[in-house]
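Written out below as structure tokens is the structure these notes cover.
Note that this complex is displayed minus one protein chain, with the remaining chains in position.
Every chain is named by a letter (A, B and C) in the order it is written, and numbering of its residues begins at 1.
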Amino acid sequence: MKKLINKPDAVVTEALHGIAAAHADLVNVHFNPNIIVRADAPVQGKVGLVSGGGSGHEPMHGGFVGPGMLDAACPGEVFTSPTPDQMLDATKAVNGGAGVLHIVKNYTGDVMNFEMAADLGQSEGIEVEAVVIDDDVAVQDSLYTAGRRGVGTTVLAEKICGAAAEERQSLSEVAELCRKVNANGRSMGMALTSCIVPAAGKPTFDLGEDEIEIGIGIHGEPGRERVKLAPAAEIVERLTRPILEDLPFEKGDQVLAFVNGMGGTPLLELYVVYNDLNRLLGEHGITITRNLIGPYITSLEMAGCSITLLKLDDELTRLWDAPVKTAGLRWAA
Amino acid sequence: MKKLINKPDAVVTEALHGIAAAHADLVNVHFNPNIIVRADAPVQGKVGLVSGGGSGHEPMHGGFVGPGMLDAACPGEVFTSPTPDQMLDATKAVNGGAGVLHIVKNYTGDVMNFEMAADLGQSEGIEVEAVVIDDDVAVQDSLYTAGRRGVGTTVLAEKICGAAAEERQSLSEVAELCRKVNANGRSMGMALTSCIVPAAGKPTFDLGEDEIEIGIGIHGEPGRERVKLAPAAEIVERLTRPILEDLPFEKGDQVLAFVNGMGGTPLLELYVVYNDLNRLLGEHGITITRNLIGPYITSLEMAGCSITLLKLDDELTRLWDAPVKTAGLRWAA
Amino acid sequence: MAGVAAIESAPEHRMSVAYDDVLRWIRKFAAEVEANKESLTQLDAAIGDGDHGINMQRGMSAVVAKLDAQAGDQDVGALLKTVGMTLVSTVGGAGGPLYGTLFLQMGTAASGKGELSPDDWAGALEAGIAGVENRGKAEPGDKTMIDALVPGRDALKAALGGGATFADALRQSAAAAEQGMRDTVPLVARKGRASYLGERSAGHQDPGATSSHLLLEAAAETWGESE
Partner (left out) sequence: MAGVAAIESAPEHRMSVAYDDVLRWIRKFAAEVEANKESLTQLDAAIGDGDHGINMQRGMSAVVAKLDAQAGDQDVGALLKTVGMTLVSTVGGAGGPLYGTLFLQMGTAASGKGELSPDDWAGALEAGIAGVENRGKAEPGDKTMIDALVPGRDALKAALGGGATFADALRQSAAAAEQGMRDTVPLVARKGRASYLGERSAGHQDPGATSSHLLLEAAAETWGESE
């Protein structure tokens, strides 16, 4: 294992110290339990947005704390859901009297820990709602599974709901909006190489020199199928077709196209992917009106990408365009 | 070779089509010769800023074209300097009557091609100045070498000079500023793994499972020494000490610290590095007053990082803070 | 790691477990988790995200550190709750809330008790498992820790009901958990991260069932040893 770290089990703590030192203008980092909180939290009268999950997906979620996006993030150990005490502390820290929304990625661990935290928060008199993001079409959605994983749409939901909260929309409105984003977003990812969890010290999975994994999860969970390496255009097709069919996306739709790097893939290649995606959607009569290209929801050093499409309307577009000021996403009006 | 590409020799062109489709609000992409030009170029009365170099370092330089930074970028083939006709076209496209500054990284190829382009530009009546960035302390600076390579300081120079040009500083002022940034910036990089040039199809160099290369170049050029994998804190020390001694940076200095990812290193690790750097500089009485952390001048999928320190004064700080709106760097006042 | 020098009471047939016995069981489980960290993680890498061993080890070493630091008040229920709280706040993932709930509910069932009779133990285990079922909504056959715990519980109760000694009952409980653990191999996961794999989850042993077997086996080894 080759990594720029000191001790495998100190990675998260040391990175949090780095974040604290680097972004003191945007966030405060609390330790034990670990949370990253917007510097001016709690913002009175604003719904507080809390998300969190295992570390190793940076900039998500800690890099999305700041005006226009999250109020707090709870970083777990690498690829491991954070614990209820973190979420409870975050909830208390960002409660400005308008309630707190938990944006939860659909993994059993995340869901259960956030449930425990919500119970604890409620019992301390804070109004808490939770929305679970489950946008990964690689996974069968069925009563007989834990349902779909939460992936790329999470980033978009955090941005869009952050803007709505900034507009002082109510907790139920922001939660409803979050469900709407989730309902209109679909994703699928693929890996060229495995990631290496520092504490494990070796690749989570093995892929042959000419194999790729289609439908990979952001923790290196195996995907739909393992196939031979193929040209980017073919891979884009394999990822996009299930996404289009699932919602379904239709001719005339306007979408936000999010081409996400898994961590180890050069930006140059993501633009090649974007080019193929743009052409493919054009063939289907779907127009990309907004885009996001880069490593935003990563899986450590995994090489690969994911594609997320979000069907836009005027409301979602307006909220996407609204100003945001975080370490990971930043723009003005 | 596992890459998200279609054909190795079409990578740059396809990525440029992707950039054109994604960032039409910011840039226009011209093909044959390939240039990326600010959408509203030429800006009348403003010094035009042109940079360029081999592709594979994204977001540099194409991702830095836009208000507050570059007016045009010339993307060469992967890791290969662009050609004078690209630079000439770019120079003409951004000439708003106040002259054009070429920001050139110190590589023999880049320098010679930009020289030829400057001659051609002058002969077409455009006032052209060139500043060569050579900030890489890994390389001996001597009359008997091609001098130091241009690396991380390039990004900072493009941002800072872009702000000065936006303020309508004159060509000689912007050029002088660029030399000042270069004079006050020092960098050094390291690699954990090699990059793979698509057209070559295999790693540029081999590193053992427990080896790292200290002083690596951004094209995978071998560095100062090959050593055993070490903890991040030790690597930071090895990169930072030569930087500090070279300028030298001194107790009481305020610096911009730029921890750059080479392309394949997770952001989580860059924050671990930043934490170690912040502590080390603190021990030397040097204060980080601005920072930049992430993959900005990359080397395809190489894992590793580089550290750049830029000694700041009020002028540089003000220009760094000035608004910028590009695909790769973006903030408001 | 067996830890505390507990004076062995060593009855021919053990009729109860005292506070210190429970402590030794917890420490034994921590040692087993430590020893099996790698293999639990490997099992999880095959059908999950490769952290179950790491997570459980982080949690149980925090538990041991906590127990080392605080003097117990001889209340088995309080002890088990402390274990549960510590797991909840250190493990994370699915394992944290599930094992945390298991111990918390066992603690509630054992509240105020200075020692546990065989029936107390069976009752605590039953309460703990009910908590896990309630939290995770898994049923037997879903390829989860439930598949080791439920047979372990049932065998314990059946053995005690049939007049077995406590030590025997514990061994039968551990053996049933082991069988349940092995029986997860062919199952298709329907809960947790492994369920994302669908049919591809078959052919692998569930990591949570494996750690749950270690838990019941630790009880059998710690409390059944002296017969």
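Here is the rule we use: contacts are C-beta pairs under 8 Å (C-beta built on N, C-alpha and C of every residue); 3 or more make two chains touch, one makes a residue touch a chain.
Note that the structure is a prediction, hence the values are computed from the model and not measured.
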What chains on display are touched by the one that is not shown?
-> B
Among B:F79, B:Y274 or B:W320, residue touching the chain not depicted = B:F79
Identified contact with the non-displayed chain, of B:A200, B:A230, B:L247 or B:A332 = B:A200
Sole touch to the unshown chain from B:F64, B:Y107 or B:Y296: residue B:Y107
In the full complex, which bits of chain B touch the chain not displayed? Write them out.
-> 9, 33, 54, 76-85, 107-109, 112-113, 115-116, 138-140, 144-146, 149, 197, 199-200, 204-205, 217, 219-222
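Throughout what follows, only the chains that are shown with their structure count from here on.
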Contact distance in steps, from chain B to chain C | 2
Distance between the centres, which are taken as Cα means, of chain C and chain B, whole angstrom = 55
Computed distance of Cα centres, chain C from chain A, in Å | 33
Distance between the CA centroids of chain A and chain B (whole Å) is 29
In chain B, which residues are in touch with two or more of the other chains?
-> none
In chain C, what residues contact two or more other chains?
-> none
